[in-house]
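With one protein chain withheld, the remaining protein chains of the complex are depicted in position.
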Amino acid sequence: MTPTTIPASAGTRHLVNLALVRWHLTASAVCYAVSLLAGLAYAFQFNNLYPFAGIEFLSPGRVRMVHTNIAAYGFIANAFIAGLLFAIPRLTKRPILSDALGWVIFWAWQLVLTLTVIGVLAGFGQAIEWGETPVFVDPLVLVGLVLLVVNMTVPILQSTEQGLYVSLWYFLAAFAWTGLVYFMGNYLPQFWIPGTAGAAITGLFIHDLVGLFVTPIGWGLMYFFVPLLLRKPIWSHALSLIGFWGLAFFYPMQGVHHFLFSPIPMYAQYGAIVATIAVEIVVLTVIVNFFGTLHGRADAIRGNLAVRWFFTGIIFYAITCFQCAFQVTLTFQKIIHFTDWVVGHAHMVMYGVFGFWIMGMFIELWPRCIGRPWATPRLLTAHYWLTFVGIVIMVLDLTAAGLVQGFSWAGLSHWGESVVASMPFWWVRTVAGLIIIAGQGLFLYSMWATARRPATEPGMVRIGTPVEA
Amino acid sequence: MERFGASFLIAGIVTFLLGFFLQGVMPVLTLRKVPVATVEELVQTIPPEFSDLAEEYPVEFERAFGEVSLASLVEAIELGKENYIAEACWHCHSQFVRPVSKENIRFGPVSTPEEYQNLMQLPHLFGTRRVGPDLIRQAGKHSNDWHMAHFYEPRNIAPYSVMPAYPWFFDENKRPTKRALALVAYVQWLGSWAREVPGTIYNVDAMRGGDQ
Partner (left out) sequence: MKERSVRGLIIVGFAVAVLVVAGLGFAYKMSEFAVTIMKDEIEGFGAVAISIYLVGMVPILFFTLWAIATGRFRDIEHPKYRLLELDDEIERGGGVSYRVGATVAGGRGAR
């Protein structure tokens, strides 16, 4: 790849290190592919067509851990780091503390991911959901996180801008929380706190990873990109800040809702339920703000692919959060807990919302990093539709499957009946997965084809440049 | 930007307090009433399934664990749990019985916090999804042979099953390795402290006929 930015003359430094952004995006795309393939392989197990049957190191249980962990720490985390590397300097007019440190973090993070895959496949997975990274990788993760926080916080501290933009509030909060959350979830239930109390902490960890890492950074990036894409300020900064403080105070309370009706004391469970429903209001502030911003510019959904990704993501967000307020109640939990309903919900949040926003970011950032406009706009449109159709089918299918399973169990049918009844749903799920993967194949090809294009003038690709769609 | 510095200093101090709280105060809180049992303290009797295991696979058992004793039981269930985690069994099998959805009829007595206050539950294995049934009341519901055959190829026992086969728990003569024995011992130990009536009273699946 040729250098695509104005070369920095002596004594100057690029505000944004686009090479770092590009490499994080590339790593994210690679992890994306790995995670999707692992998920596909695991889905095939449910059709009794597992491609690697009989191979110990590709046992389905282990491959599932690759799917979830590489999605969270590879695809999402790498893309988020790329977004932060781009957004923070442009919000503060200061570059990150050190480019060299940025490269160290980049390689350390890829080392973490490689070790995670190897460790998990070799049978060293940790029995903590979303924290399956083997115990010997955890210290490295923590060191990487601390370095990342230092590298990214310094420009915010140095900034002379008056008043922090909401994105920076979110980023700061995520920086403060992520390390603590990771430590809490990966160490306490593993080494010190057994049984029920440990489960309470694991529940906290599962939820905090979503709520205190993915959510604030995702919201922050959304609040950064959407106004720039629309060239229009967000609807209400005050409302976004209400959302921020609401998230800060009330999100960490609700972890136990992952283990309702478990031996964890009921008062903790009731508290978690109330807090979860309260947070739905906080989430609504984001949704209202998004639509308020979009108001009068809805044509952008058609004309600008990145806006379209963000828009679809927020629609899914509204649906998930609406669903969440119901499914967290004990009435729903009786039936849907332990079923595929929850799997569908998880896919809608992590992929349908944050995955889609990351796609929107990719559409914007990749041409900038590469210095060439997208080579294949029509493929990108096809990619959007395949992904959209795939995830909608998958979520509807898994939700329905969850109801079938839950009622089958409650009706005291033979266990096998719930499995047999799920078979068609699992087939549809596999097909939906194949549709999604076909779309992502187009996307990865587009990235590659764009990178191979002859270079155009740097700076030509400006944020908010519409992609033909 | 001293104001930022000051506020981060405050946050830093509080973070330190958090560390202290987590490591100092919290264990005291937790351990106040019910001490956390070590595995040795927990395992006081040998479940009949474990003795059966030694009778049914004498050569392999002898090679793997020696005599039937509390010590060898501890070794077996700890190794079993290790493999249970390595294969991520907990992704498809939960380990707690809820007081709803008639689970007490299907699986057995509802789980209580005391049951989990021991080092066999470090980390806990509550699980998040039930593709297969809950396992915390599994002791004695099936024979050891059933488990062995089921681990080797689940579909030979239950044709509808989507559970992966685990041929690598068995040697080239299809005899169980130490890992297979440990896993069966572990699964047969789960709930051995809470079986109300041995056998099939709580096993709805058995009452409904089928694969038993």
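Order as written gives the chain letters A and B; numbering starts at 1 within each chain.
One rule holds for everything that comes next: a residue touches a chain if its C-beta (ideal position, glycine included) is under 8 Å from a C-beta of that chain, and two chains touch if they have at least 3 such contacts.
Because the structure is predicted, anything quoted here is derived from the model rather than measured.
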| item | value |
| --- | --- |
| Residue of A:275, A:335 or A:358 in touch with the missing chain, whole complex considered | A:275 |
| Contact partner of the left-out chain, one of A:46, A:130, A:224 or A:443 | A:224 |
| Omitted-chain contact residue, chosen from A:288, A:382, A:410 or A:423 | A:288 |
| Absent chain, residues of chain A that touch it | 5-6, 8-9, 11-16, 18, 89-91, 93-95, 159-166, 173, 176-177, 180, 184, 193, 195-197, 200-201, 203-204, 224, 227-228, 231-239, 241-242, 245-246, 248-250, 252-253, 255-256, 264-265, 267-268, 270-271, 274-275, 277-279, 281-282, 284-285, 288, 292, 458-459, 462-463 |
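Definition applied: only the chains that are shown with their structure count from here on.
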| item | value |
| --- | --- |
| Interchain centroid distance [CA atoms averaged], chain A/chain B, Å | 31 |
| In the complex with chain A, residue positions of chain B that touch it | 1, 4-5, 8, 11, 15, 18, 22-23, 26-27, 30, 36, 83, 85-92, 94, 96, 98-103, 105-106, 111-113, 115-133, 155, 158, 160-162, 164-168, 204-205, 208-211 |
| Residue ranges of chain A touching chain B (in the complex, touch as defined) | 45-48, 50, 53-54, 56, 59-62, 64-65, 123-129, 132, 156-159, 176, 180, 184, 188-199, 202, 258-259, 261-265, 330, 333-335, 337-340, 342-343, 405-406, 409-410, 412-416, 419-420, 426 |
